[in-house]
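For this view, one protein chain was removed and the others were kept in their places.
Let's look at subunit A:
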């Protein structure tokens, strides 16, 4: 049933457009080095250029998805009558006048963080008297605590806890009861609930900052490629620009745009 790609190439008329070729593309992700030699014989972009171009396109599209659709921050606020205005505190006035975006605030935060980190060595030398310096304190308080490591425990030794339990006994995980108990295959291998000590430490962990809370992209996550025309699997690559399409119909639809954009 999957008669796209190579098979279709063989049966379809492909001579009409000079400089075009259909190449079955089985690589999941990036251009396969094996294609490079053939690619050189084809006018248009090299595979390397195509990859760069595709990556730029991907990034631009991802950014576009993040935009607030239909946003217009120039919409004026309705003029209110009868509302007492202008009696704001200086703090409030400053906040209300600010037209900063989230991106601006994030940049400010990152700049402050960088500054604080560069000052950390010096300030950690200071003693108790330094903590009296109220001017210096607020900056540091805005620092994400997670950028700071917990106290090194070089002079410590772990001891058992005598604190009241965080989770009272009934909350301990119980193994599956009755029939399951006797079956060795079903014996619970569920790990023990962490100790109270451990739970308390976990709950005491400081919040991550905004950027730290996102997941890390891992190259091992599969990247699926779709036909840019119809959204089906993109198993064929346009040799001119690297765009993926599913098969002949969509390639022809793409070609119109491709020619307008990159010429013949």
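Assume a residue touches a chain if its C-beta (ideal position, glycine included) is under 8 Å from a C-beta of that chain, and two chains touch if they have at least 3 such contacts; residues count from 1.
Keep in mind that, in the parts below, contacts and distances are computed from a predicted model.
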item: Chain not displayed: protein name in its UniProt record ("non-specific serine/threonine protein kinase", "Actin-like protein ARP6", "Distal membrane-arm assembly complex protein 2" or "tRNA (adenine(58)-N(1))-methyltransferase catalytic subunit TRMT61A"); value: "Actin-like protein ARP6"
item: Touching residues on subunit A - with respect to the absent chain; value: 3-4, 8, 12, 58-59, 61-62, 64-78, 80, 82-83, 88-89, 91-92, 95-102, 105-106, 108-109, 123-124, 126-132, 136-138, 140-142, 145-146, 148, 150-153, 155-159, 162-164, 166-167, 171, 173-178, 180, 188-194, 198-210, 212-218, 221-224, 226, 228-233, 246-249
